[in-house]
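If you scroll down you'll find the structure; I have some questions about it.
Omission of a single protein chain aside, the complex is shown with its protein chains in their original locations.
Labels A and B are assigned to the chains in the order they are written; within every chain, residues are numbered from 1.
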Amino acid sequence: MRLGGARRWLVLALLVAAAVSAGSGVMNRYYLGVASEVGINVILAVSLNLINGYTGQFSLGHGGFMAVGAYVAAKMTLVFGEQVGAAFQPLLFAGALVAGGGAAALAGLAVGVPSLRLRGDYLAVVTLCFGEIIRVVFQNSAFFGAATGLSGIAPWTTFGWSWGVAALTVYVVLALVHSTYGRGFLAVNDDEIAASAMGLNPLKYKVTAFLVGAFFAGVAGGLFAHMKRAINPEGFNFMRSIDVVVMVILGGMGNTAGVVAAAVLLTVLPELLRGFSDCRMIAYSLLIIVLMLLRPQGLFRRSGKGGGL
Amino acid sequence: MSEKLLQLDAVTIRFGGLTAVSEVDLSIGHGELVGLIGPNGAGKTTMFNLITGVYQPTSGQVLFGGRGLLGLRPHHRTRMGMARTFQNIRLFGSMSVLDNVRAAMQLHRRDGWRQALWRGNQARESERGVESKARELLAIFGLEERCQENALGLPYGEQRRLEIVRALATSPRLLLLDEPAAGMNPTEKVELARLIRLVQERFKISVLLVEHDMKVVMSVCERIAVLDYGRKIAEGSPVEIRRNPNVIAAYLGQEVADA
Partner (left out) sequence: MQQLVNGLALGSIYALIALGYTMVYGVLRFINFAHADLLMLGAYAGYFVAPALAPVFGEASYGLLAATVFLAAVACAGVGAGIEYLAYRPLRNRPKLTVLITAIGVSLLMEFGCQHPAVFGAKTRPFPQLLPAEQIHFLGATVSRVDMVIPLVTCGLLMGLWWLVQRTRMGMAMRAVSFNQQAAALMGVNNNRVISFTFALGSALAAVAGVLYSVRASGIDPLMGIRPGLIAFSAAVVGGIGDLAGAVLGGLLLGMLETYVGGLPGVSNYRDAISFGMLVVILLVRPSGLLGRAQVEKV
């Protein structure tokens, strides 16, 4: 993918999102809801792909980052939502999303630092623990509604917001990894020793990946909160992190287009199976196993070619 | 510039009870091509890792451009102007040939994530500059045709060459080559020797060549140091080394006489 192309796609995606958003009044609410969820999952999967796919750190903490973003953003709009006029609502929403992302990025920094010392399974465990710690903290914090969580959150997440941010996420990740600077993420993944021998600081790249990945997970959390209108700690458990990891792996690690496709597929598929609610999660888990047996490089990856689009 | 580019003073490293490198002095001047040889297990690669910062010496010091390197990690040392290749090839396997070189050019750039996200004219100019410089380097080594191929898809000899290009892309003052002839056939070795001389002349840099293969070292280096059991047993011109009885003993007399 050429450098100029990414920006063109960004503009296109934003236009589509704005157009659909404008016309959303006449569209089916259910489909719009699913579509918004698709956008949120794309953000989560693409941002995790920067950490797990491009930089090669195995993080199981994305649910935790998402929780931080969701709570911070929701709390902000709950507190200030009454005080601002309707005209300023989008501004407040954007501010809340950024604040949520920022808080999540701080959490990402806290998780990224241990990654300097740990690798592989051990890092996976530590990120998993961080995710669980974050959840337990929210569960016990009266300020954030403890176990019942927060409710009555304004329904501000439209299709346009979710897809707009999704497009932005895709742009940021692609623009980063395709720049000369960003080749460092892949270099660290390929061979840390060689990367440092080429003057690249592996620690810096790893922490940056965690920071950026967590930021967007936080923003996705904020969008999620303003879509569901009620959040509780259980919604951000270990399963949530696993869901995102599965999207990244199905799409093919370090393959943004594939990861986007996988996020769409894995959001829409369970909805299609809604009629068979008893069996749909069984089908979902079988799908994971069968795919790993048949196409372990991911659904959409041309074999042998890494770091492509 | 009378001072040496690289200077090792009585460098020693112990792993537990084993002294892998003991009291070795070595210096490399500006533009000099020095060889470091020795039988298997003599401590050549350990020396290499001491210089590049993978290990820290137990005692003694390493000076680069007159500056002590104590505690500096490998990427710092590369920024100071030291670049290396690896005995067991370590290319970036998920990237194209061109990107392997691009990645190695980041260290002297000021453009970071901001420029990657906000592509102003200047940033684009800089990216273009990187790419054309990378292509130029690849062309010198006859790899320009391979730019878009995956690095690990290259034949063995070309992978070794790409490692050298990648190291040169960091604009080093000292190039450290770790057994570049390993696994090469005689023709490739001759070609390699030519290449090393070309690098030194064209880029005006110093080269430290750690090598097992006598012929390559003898034909390329101006000065050779010989390690055996972690000690430096000889140092001098190729002719002197060939006649040195200690060296002949270390190598059982055979290879040296043949070379």
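Following the convention adopted for this analysis, a residue touches a chain if its C-beta (ideal position, glycine included) is under 8 Å from a C-beta of that chain, and two chains touch if they have at least 3 such contacts.
Worth saying up front: this structure is predicted, and the values here are computed from it rather than measured.
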item: Which displayed chains the unshown chain touches; value: A
item: Among A:136, A:193 or A:272, the residue in touch with the chain that has been omitted; value: A:136
item: Sole contact to the chain not displayed, among A:15, A:91, A:193 or A:286; value: A:286
item: Chain not shown: contacting residue from A:76, A:92 or A:246; value: A:246
item: Residues in chain A touching the chain absent from view; value: 58, 114, 117-118, 120-122, 124-126, 128-130, 132-133, 136-137, 139-140, 238, 242, 245-246, 249, 253, 278-279, 281-282, 284-289, 292-293, 296
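The rule we apply is simple: only the chains that are shown with their structure count from here on.
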item: Chain centre separation in whole Å, for chain B relative to chain A (CA means); value: 42
item: For the chain B and chain A complex, residues of the former touching the latter; value: 52, 54, 73-75, 78-79, 83-84, 86, 90-95, 99, 102-109, 111-113, 115-117, 119, 124, 127, 130, 150, 166-167, 169-170
item: Chain A residues touching chain B - in the complex, by the definition given at the top; value: 3, 7, 172, 175-176, 178-184, 186-187, 189-191, 193-202, 208, 254, 304-307
